[in-house]
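Right, I'll just put the structure down here and ask away after.
Every protein chain of the complex appears in place save one, which is left out.
Chain lettering (A, B and C) follows the sequence in which the chains are written, and residue indices restart at 1 in each chain.
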Amino acid sequence: MESIEIDEIADPELDEPVLVEGLPGVGHVGKLAAEYLLEEFESELVRRVYADEFPPQVSIDDEGVAELTCAEFHAVHLTAEDGADGADDGDDEDEADGEGDTESQDLLVLTGDHQAQSNAGHYHVTDAFLDVAESFGVERAFALGGVPTGELIEDEEYTVLGAVTDAAMKEELEAAGVEFREDEPAGGIVGVSGLVLGLGERRGLKAACLMGETSGYLVDPKSARAVLEVLQERLGFEVDYESLEERAEEMEEVVSKIQEMQGGDEGMPTGDDLRYIG
Amino acid sequence: MESIEIDEIADPELDEPVLVEGLPGVGHVGKLAAEYLLEEFESELVRRVYADEFPPQVSIDDEGVAELTCAEFHAVHLTAEDGADGADDGDDEDEADGEGDTESQDLLVLTGDHQAQSNAGHYHVTDAFLDVAESFGVERAFALGGVPTGELIEDEEYTVLGAVTDAAMKEELEAAGVEFREDEPAGGIVGVSGLVLGLGERRGLKAACLMGETSGYLVDPKSARAVLEVLQERLGFEVDYESLEERAEEMEEVVSKIQEMQGGDEGMPTGDDLRYIG
Amino acid sequence: MESIEIDEIADPELDEPVLVEGLPGVGHVGKLAAEYLLEEFESELVRRVYADEFPPQVSIDDEGVAELTCAEFHAVHLTAEDGADGADDGDDEDEADGEGDTESQDLLVLTGDHQAQSNAGHYHVTDAFLDVAESFGVERAFALGGVPTGELIEDEEYTVLGAVTDAAMKEELEAAGVEFREDEPAGGIVGVSGLVLGLGERRGLKAACLMGETSGYLVDPKSARAVLEVLQERLGFEVDYESLEERAEEMEEVVSKIQEMQGGDEGMPTGDDLRYIG
Partner (left out) sequence: MESIEIDEIADPELDEPVLVEGLPGVGHVGKLAAEYLLEEFESELVRRVYADEFPPQVSIDDEGVAELTCAEFHAVHLTAEDGADGADDGDDEDEADGEGDTESQDLLVLTGDHQAQSNAGHYHVTDAFLDVAESFGVERAFALGGVPTGELIEDEEYTVLGAVTDAAMKEELEAAGVEFREDEPAGGIVGVSGLVLGLGERRGLKAACLMGETSGYLVDPKSARAVLEVLQERLGFEVDYESLEERAEEMEEVVSKIQEMQGGDEGMPTGDDLRYIG
């Protein structure tokens, strides 16, 4: 196997697709959000990316079949049925030629179970991801992730923080509810989400990172929802959050149980309890 | 020395050899099992693989002679004498042309004392292993290993879990006693055994990973035996387990002694006691 | 992105510029000192160096805009206004042709937030830095850093230790207050500052490392000032230390507070308090 191998599975024509990156990170927020898009909308697997910088392992699916570690790109074609409404994308060019007003939005969704395992590996693998994105004509990107607060978050406080490659992008994002706070996130953005912005900018992409606040202790469906709601606003689609809501309720039960346990008995949570620990 | 060097020691003609991989891992189950095949049957050393990804060290044999870290391929020719019975290998093609019915089975057994020491190293080294396997015409492979349960296992419970590159392979494996459990092994299969499946599948190999349940605390001859019994069923050979049985009895004595010690006196096990600690 | 990418932002003609290196290290002494030069004097950004050996992350500026990890070179042209006085640079050659007597001094100041993250990475990245320096005609270099003493330092004791590529350089440095102590720093000089000397010497550069003594626990503006005072003497410039002095006073308050806290209450310092923790 070469250092990086990209399997071309399908080659649909995409119209000004937006890259949505959701690899695992804090609270698995980005991962949950991106995978939710693939669950709720029809999608087509277009690329698989393998790399010797990914963990040297296979995952086993429900059938007992082994799959080599990889990242996947799926194409999603949102139509009026999905609530696509030609949302203003802040790009005068598109408005001028009327392209921003079509009631459809193509997405190129990047998901996976692992990030690169070495310093230089992160650069190489993200470069490969951006090569794929560019090959499909991507010019805009959203990197999804979480930012840890260190403490459990009350329902009404699920804020989404932002970072951009270009200050001009902030206005629409703030209108969609994203907060830009000075000095946050402290320490910047590490890993593929940061590099989608850092390397993306050097390729002329306009990229924004949406980071849902989360405790950092649990896989957080509420934070994922907050991030999806911003995307929904920016890209124009409607999605049913019922399934994500169910997971959120399960998570709340786990949180209560853990809080009880820590208050009283020191017993170990059960396997089911732990399903949400990221 | 090149990054990877392969010494060609011998070049026997092998007939549809099956790769059997047994590098060190959990409980040294795969290592024990593969090495047992080389002890019980006649074998011929055919390849040595050196790599700058292996630990930079030499082992010293009983004569005080140093040997640079390497992995070895031995060819084993199982005949009717060994109990080879042209076991049905689930491959209609073979049956159709009668090749699956010959009473012999060639094996290419891969052993060694170390795995690669870096992330990318695992990929490179396993690629080299598969190059060697392909050069001998290997089309099927068994990666042998252990899966840790975290607790000592009662005699009758030595289960062998499985994973495959192709769901069609499961039926015969289940018939040979292999269990396929959803969500197990949690975390997938890491290292060369996983990559034999992951990279092997991309080369068109049909590979199965057989993982003997083991505590994870000891080198486990009973688990190795359970795995060998599956292989015996699938490949068709008979082997005398007496020697492995002796080691199993020694291990049980060690386990009892450790259980006594942990219950009472905190003294250190003797050097002999520790011989089974993996 | 290539392994190392250098963006050429501007190409001013520099006259015998001296490289001043201030990447992060012990007490951030070198970083503070180099950045102070860029705050107090007019400077022009000339180069940005990106590398897959830098941490795979972006920092976020006050506007929420992401910046890929990089090191920067700024050109500083010190004139008589800045107090440049054609300070004797210990180079007879310059004196002979009168070039050392012009009342100006060009500097090429290297700053950044991170060093390379791997062993070989340090070599590669420092080689790139020296390539840039050579392209501007640099022949002399000062690598700025700190040497940890393990304990807080009294005001009058802010010593600057030195190391050079050429023993003949010591005399003027000692005249400027630098101390050369046998066996110090123990363990040598690690990282880019050490390699500016080690690799610089192999390219014929004359380089000195100025290391301000510092506790090692805090970002230390007083130590940075001690180092700047040596540079001021050697390169010939005048700078207002008021701003650095203010930071020093803030640091002293933090130190007092920490000493109180350790003596009494075990409460955590506030976010403001921690601003000086390196």
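Keep in mind that, in the parts below, a residue touches a chain if its C-beta (ideal position, glycine included) is under 8 Å from a C-beta of that chain, and two chains touch if they have at least 3 such contacts.
Quantities reported herein were computed from a predicted structural model and do not represent experimental measurements.
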| item | value |
| --- | --- |
| Among shown chains, those touching the left-out chain | B, C |
| Per the touch definition above, residue among C:199, C:227 or C:248 touching the missing chain | C:199 |
| Which residue of C:55, C:162, C:212 or C:236 touches the chain not shown here | C:162 |
| Where the unshown chain meets chain C, residue by residue | 116, 119-120, 122-124, 126-127, 162-167, 170, 180, 182, 184-185, 187-191, 194-195, 197-199, 201-202, 207, 209 |
| Touching residues (missing chain, whole complex) on chain B | 1, 3, 50, 52-60, 62-69, 117-118, 121 |
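Keep this in mind: only the chains that are shown with their structure count from here on.
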| item | value |
| --- | --- |
| Count of contact steps on the shortest path from chain B to chain C | 2 |
| Chain whose Cα centroid lies nearest the overall Cα centroid | A |
| Equivalent interface positions on chain A and chain B, same or different at half | different |
| Angle, in degrees to the nearest 5, of the Cα rotation that carries chain A onto chain C | 90 |
| Euclidean distance of C-alpha centroids - chain B vs chain C, Å | 56 |
| Rounded Å distance between chain A and chain B, as computed from the means of their C-alpha atoms | 39 |
| Residue numbers of chain A (touch at least two other chains) | none |
